[in-house]
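Encoded as structure tokens, here's the structure I'll be asking about.
Only a single protein chain was left out; the remaining protein chains are all shown in position.
For reference, chains read A and B in written order, and residue numbers begin at 1 within each chain.
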Amino acid sequence: MSRDADPAPTGAGVTADVLVLTEVPAAAEPDDVPALPARRRRHWWALVAGYVATVFILLTFNFAIPRLMPGDPIDALMAFGSPTYVQDDETRAALAEYYKLDKPLVTQYFGYLSGLARGDLGVSIFNNTPIRGDLGGKIGWSFLLIVTATGISVLIGIPLGVHSGWKRGKRTDRGLLAFFLAYQNLPIFVIGAAAFVLLTFKLGLFPYGGGSTPFNDYTGLDKVLDVARHLALPATMMGLDAATYQYLVMRSSMVGELGSDYLLVGRAKGLRERRLKYRYAGRNALLPVVSVIGLQFSLAITSAIFIERIFSYPGLGNYMFQSVAVRDYPAIQGAFLVLTLTVVTVNLVVDLLYRRLDPRTAA
Amino acid sequence: MNHPIGRRTFLKGMAGAAGAVMLGGACNPGRPPNPEGGPTVRVKSWGDLGYPSPFTYVAGPGYWRMSLLFDTLTWPDSTGQQLPWLASAYRRSEDGLVWSVDLREARWADGRPVTADDVAFTYDYYTSHVFTPLLTGVPRPGVDVRATGERSVEFRLPQPEATFLQQTLGTMPIVPRHIFADITDPMTVFDERTFIGCGAYRLESKNVNADTEAYVAKSDYYLGRPFVRRIEMVGVPEDDELAALRAGVLDGASAPEEGVRNEALAPFRDDPEYGMVSNPSGFGFPLFFNLTKGGALADVRFRRACLHALDRDEMVHRLLTGNGAVGSAGWLPPTNRFYTAEGVRQYPFDRPLAERMLDDAGYRRTGTGGPRVDRDGRPLRFTLNLPDLVPIALAELVVANLGAVGVQIDVRLERVDLVRVYGSKLAANYDMVVQSYPGPAGIGPDGDPDQLRGVYHSDPPSQTHKATGYSNPEVDRLIDAQLRTYDEEERKRLVGRIQQIVSEDLPVAMLYYTTFYYAFRKKVFDQWYYTPGGFASGLSDVYNKHPYITGRKEGLPT
Partner (left out) sequence: MKRLVSAVRRSPLLATGVGMVALVVAFGVFAPWIAPYEPKEISGEVFESPSWSHLLGTNDSGADVFSRLVWGTRTTLVVAVSASALVLAIGIAFGLTAGLRGGLVDMAVMRLVDVMLGLPVLPLLIFVGAMIGSSLPTSILMIGLFLWPQTARIVRSQTLSLRTRGFVGIARGLGGGPFYVIRRHLVPALGPVIAANLVFVAGVAVAIEAGLSFLGLTDPAAVSWGAEMERAMSNSNIRFGSLWLWWLMPFGLALTFAIFGLSLIGVALEPRFNPREGRAR
């Protein structure tokens, strides 16, 4: 690998985000410092205004798209489940009225917005259950999955990145770099499906499906272990996926610190290698990675959609997919809304936090 | 899927009737109750199918869960006969217009007695409220229901209805007046009150997130304490039900309804620990031609030639390793009581014959072995729509078979897209479509023959599975006539005649039926069966509650 073919983190960022493009750092913003996953530094009110615009677009999208599709949820209902002959026009009209699909669009839109304001996501047409309740239970599982996966990715990505950066150009570095560069090109559903079939099915190493053993009467530690057993494989697959990005950013950030004067001084003072590596260089190089972890939230959501589907994990992604399969209007809308709003909100928070953390903008 | 409102749940939801055939499994109707207090049976949960009240359940499996809490007046056993259930007896008047029902002494879950008033109230309640059409067996207005005593009710019908016993008495869950009289919109009420039924079980827990539900037998149930003491439903991934049985997660599991290969069944066939029951015509896969498109599609000679060109034995062999049967051109499968072989024209695979028929009908090949064109020189090229539930492999075989006789087919799959599937069907905006049947709103191929109304009648109650553009006054007349007679022989004759006519007209070609299989752990519970004609309004699932409650396959405990 020639020296100048060393991947710039910006490039790596784009590939790592193979499936999520929201946070791809601007590659060639002239005023950016290269080693950082550059976010454009903006006033906080600009960030908030952008956020409000995004939310509005998402809300409108969420309202408009289902109504643009051919057919309507009543079609799906009429087509489903009833072995007797009740699918007459009268029932259809009555149901349309019931679900307020017969009102003018504007009325529907305001009804939709005011409902949202009250936290009302409607009732699932398919399940006849309030969507807010359904989603409430799913969010917890998704959150658990994402947090665990993030933890795993930090444990893998950061130490290896520090090490790799420190040993820049050495064999370990090259090996690790090659591995992660290759791994990040493996779409998560490919490696996830392979792991599912091989480890869960063929070898039976992990319980398949679900977040916990049904009807268990575990308490205390057993309960935790049971959940952990179900969580292990999906979270690891997600964690590995996220770790590649963290590793690459950490490594290049570390490389950026290598020539720094303080290291020279530290060496001169005879500080231990370990101390220099982690306490000094590693710590200083950490900032961009911290921001990356926050920004990876939307990557995590994407991964979760695939992983939850493959491993039948009872989270939001799976819920959204299942709702799509049966065209449950309000449920799809609810899931989509919660998913996307969470992503943009987390992004806003990370942006605001980052402004505070970044010495260049904190002033 | 852990929240498996997946494709197969649709199949389940649409599932219709069944004919029961026993395979393996100890057949021991007189098994004494377990002295330990009866088994706990663990079966698959289909995900969140709504709350198990009669107004909020979803799909076939949802009906089944609800039926554990709410009883109907009659209920079938493995013979397919309707046993008096909440009713102690039921009678039909000479003219067939009055059904009188006597009730058993039963109590609601809150301790109040079940009265004739409740039954009359239930009927009126159903007919005066709007529900999602997911409800099976919704009674229709026009029937006069009145209590004639504390525990006797009369249903006065405007005209005889052959399906009244099964579709209403055997399907309509009776609800308590004292609860529902105050509820104006039962679809939006989600509290314990709506679970107060007089059924054999009570809902112990429902965990939407873990995808589990547990039902516990009531010790004071009016037919005696149920044999299966506890039913647990556990979510398992959609495609892994059989694997979950092997892994010990479930005590019984269905093979995929769209068909199963021997490889998947072998472990259960070989292992004495497991029993298996099957239903040889659980699902049908009919090919609909859109007659309103005109041209070749409206030409019966073309349609007949197509069916001769399809090697359906090969399909059953290839896709199902023989676990299915070639379809009858009269729609109903040989296992249906109303099936007629006589005079029903069948179309065995015969490629040279199909070629000849097409040649004779004027659909010439362009060049040697080239695609065919019609008399106006337009190519015989059609789109085949394929809903999510139909295997792609099936479409590929159809394409290959028809291609071999010079008919070109473009497949358009409509995956995860039922709305469009039925939308295009409703709008008659397709050339050909293979549906899976029990289709929407249709009972299974093996169910009550009144299902032919939905397919072949020119004015069906729903367009969703109508043979688009087909109209034959004679068929209309016969379909209407068969509903009005209680005389089984007469009905068989009429239904037989319908099958003969539609097999000639062939607006729809039933490609094949798949066999349902249910494998179970024998030592836990071995009384599973498929109900001939289905339970409730024709659900073809194995989950008839009768055997869990009685611990036997036939009759009631004495």
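Operating definition for what follows: a contact is a pair of C-beta atoms (placed from the backbone, for glycine too) under 8 Å apart; a residue touches a chain by one contact, two chains touch by 3 or more.
Please read these numbers as outputs of a predicted model, since none were measured by experiment.
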Residue among A:L155, A:V197, A:L225 or A:L258 touching the omitted chain: A:V197
Among A:Y109, A:F143, A:F189 or A:Y280, exactly one should touch the missing chain; which is it? A:F189
Taking the entire complex into account, which one of A:L144, A:L181 or A:V290 touches the absent chain? A:L181
Among B:D118, B:E161, B:E213 or B:D240, which one is in touch with the chain left out? B:D240
Of B:G235, B:P391, B:P460 or B:G496, the one touching the omitted chain in the full complex: B:P391
Residues of chain B in contact with the chain that isn't shown? 7, 239-240, 242-243, 256, 260-261, 263-264, 318-319, 386, 388, 391-397, 399-400, 411-413, 415-417, 420
For chain A, residues touching the missing partner are 1-2, 4-8, 10-12, 14-15, 17-24, 26-30, 34, 40, 50-51, 53-54, 57-58, 61-62, 65-66, 68-70, 181-182, 184-187, 189-191, 193-194, 197-198, 201, 298, 301-302, 305-306, 309-310, 320-321, 324-325, 327, 332, 336, 339-340, 343-344, 347
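Keep in mind that, in the parts below, only the chains that are shown with their structure count from here on.
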For a test of understanding, state which residues of chain B touch chain A in their complex under the given definition. 1-7, 9-10, 13-16, 42, 47-51, 55-60, 62, 130, 132-138, 167, 171, 187-188, 190, 208-212, 214, 232, 234-238, 240, 243-244, 247, 249, 388, 416-423, 426, 438, 440-443, 447, 453-454, 460-462, 464, 534, 536-539
Partner chain B, residues of chain A touching it in the complex: 69-73, 75-88, 91, 94-95, 98, 123, 125-130, 133-134, 137-138, 140-141, 201, 204, 208-212, 214-215, 309, 312-314, 318-319, 322-328
